[in-house]
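The following block contains the structure, expressed as structure tokens.
A single protein chain has been omitted; all remaining protein chains appear in their positions.
== chain A ==
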Amino acid sequence: MTTVAAPSAGTALDRVDGPEKVTGRARYAYENVPADLAYAVVVQATVSRGEVRAVDADSVLQLPGMIATIWHENAPRLAPVEDAELTVLQSPRVAYRGQVVAVVVAETLESATEAARLLRVDYRPEPHDVELRPDHPGMYRPDHVNPNYATDSELGDPDTALAFASVVVDATYTTPAQHHNPIEPHATVALWDADGLTLYDATQSTSGVRATIAPLFALPPESVRVISPYVGGGFGGKGAPHAQVVLAALAAKQVGRPVKLAATRRQMFAVTGYRTPTVQRVRLGADEDGKLSAIVHEAFEQTATIKEFAEQTTVVTRMMYAAPHRRTSHRLVRLDVPVPTWMRAPGETPGMFALESAMDELAVACGIDPVELRVRNEPTIDPERGLPFSSRNLVACLRGGAERFGWAGRDPEPGVRRRGRQLIGTGVASSTYPVYRMPSQASARAEPGGGFTVRIAAADIGTGARTVLTQIAADALRVPPAQVRMEVGDSALPRASVAGGSSGTASWGTAVLRACEGLMDALHRRAGDVPPGGLEASADTAEELRSQRPLSRHAYGAQFAEVGVDLDTGEVRVLRLLGAFAAGRIINPKTARSQLIGGMTMGLSMALLEESVMDLEFGDYLNRDLAQYHVAACADVRDVDAFWIEEEDPDLNPMGSKGIGEIGIVGTAAAIANAVYHATGIRVRDLPIRLDRLIGGGI
């Protein structure tokens, strides 16, 4: 027990669950097979607003293997909860096209799918309203924006400052709806027995699903167990429970057998959330040297009629650059559309596309290098909260990135560099992401036979949480990581916060560390003797988090892109993408690099490919599969690299880490759009940067 090992944190430990994943042994939600299993398939509304008049269950009754058709008239009653996305099959109302109006349960997936296809549903349709327009009469001011930020902010007198500014940028940017498309579709296996309800679920939060689902079925939380050891990606889409988990539980209850239910890829476009589209107006006022006097950032977004999700698009502008006069706002309209949700860096991702594009426009207008412009507007304290920064190394990222990228001597003239049939350009944008930490619990146990087991209900959705927590625990226990068995992904383990807000390592790591420290103390008191029953300690970080002093805590980064734009076709290729990040202490360089590069690649994908197109006539997203909703494939990516600046920040958490799961996507699209401008002279303010936007722009 007294082994002293070299610290594991900071080393590139291989992913501890790698072998399970490369051999196909890792079991994901849909792959659990309790005895007597039945298959459920959902039926989606084919009208975008109205009422279900009747479901002709008889129309499929005679199909082989049919077990049940469940719809609002025969579905088990759910307790009323605030989240109407979850109170499925309780009323005839249809709030958007694609909403689930029935579930068919059968002996095989094929029979259930066939029945779902044939089921006759009769609707009373109503005219729908699905078009996001900033001048929509239904635009309103939400009470707050996600997760709990003020809707608007104002300092000084931005209108007057803009009127007197020597240089003004006033531009409107748009970002389309985007769908997460984790490679694993949302899936649940639900099982009722004497103990209550067990859910094998693809989720970013087993504790969260338990807390949300229990009241719907009027169960105490202890009667619901959510098991989710492996999750095939989430990106926010599996952050909060969606309809599928409730439907699986409800169907299993109705038929009295375990039920499996997965959304198909096509169904995911309506039932598992998406990033709201935005329209953003940015106004910047500056003097001739590019020093900002005013920043105004206004966002217009959509949400569903049944649930409000207010993306915090302009919140990032409140802390990014110094300016005495400033205003930010959010306006929302409720449309007959599916429910938007968190998607990788909600707020920062669309918001920084607009702000960082506008900063590039300002650099051009002032004739100042865009790296230099950002450096000149670096604040000394958080401009709106008035708080000191715990650490802020944006300038180091900009300078360090510029040096590695070979930015020096860049000719700012747009549209003048040719290589063969391509126009070449380079662009830069800043990145940032807040440091969140949420209360969690953990336990650590010395096993009588040697070794340790550390438990926390955290979710490893591919981030590497299991690996990084193993390292944190190993260091606290002063043993090599191989002596630590990390258990995650089960609501029966000590309660953990959601894998969201890039907060996992900070939140769970603190709990794991404290539990291990507690165990070390206990062992110390026993002179290292482990009793026959083992020795356990646990921790709850709620108190520790409450005593954290107020500071402005964020990770920063700078992204550099080089693009080639085909002169004839307008095709954009990102030739190089380099990210420089300052995100506290990096605990595992191997998993961290992959997270950052993965985020940047999703940003590249957002810049050039991703767009969910609303069909105004039928009222739903038109391109509902991976053939039509493009995500970057291997051949779309050339050279993406990330590095980080060592950062010591004692005011974060005991590990000194900042989150890295989301910052990689923030600013990427702006860096690419800015590079496209530099290459072509065409400023694309609407994502994605499609060929027609360049050809149409007169390339």
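Please note the rule applied: a residue touches a chain if its C-beta (ideal position, glycine included) is under 8 Å from a C-beta of that chain, and two chains touch if they have at least 3 such contacts; residues count from 1.
What we mean here is this: contacts and distances are computed from a predicted model.
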| item | value |
| --- | --- |
| Missing subunit (named according to UniProt) among the choices "Carbon-monoxide dehydrogenase small subunit", "Sarcosine oxidase subunit delta", "Protocatechuate 3,4-dioxygenase" or "ABC transporter ATP-binding protein" | "Carbon-monoxide dehydrogenase small subunit" |
| Which residue of A:640, A:663 or A:687 touches the chain not shown here | A:640 |
| Among A:626, A:645 or A:695, residue touching the chain not depicted | A:626 |
| Chain not shown: contacting residue from A:600, A:670, A:684 or A:699 | A:600 |
| Contact residue for the chain not shown (choose from A:6, A:22, A:54 or A:482) | A:22 |
| Residue touching the undisplayed chain, where the options are A:463, A:483 or A:559 | A:463 |
| Missing-partner contacts on chain A, residue numbers | 12, 14-15, 17-28, 30-31, 33, 108-110, 180-185, 230-233, 235, 262, 264-265, 461-464, 590-591, 593-595, 597-602, 625-627, 631, 633-635, 637, 640-641 |
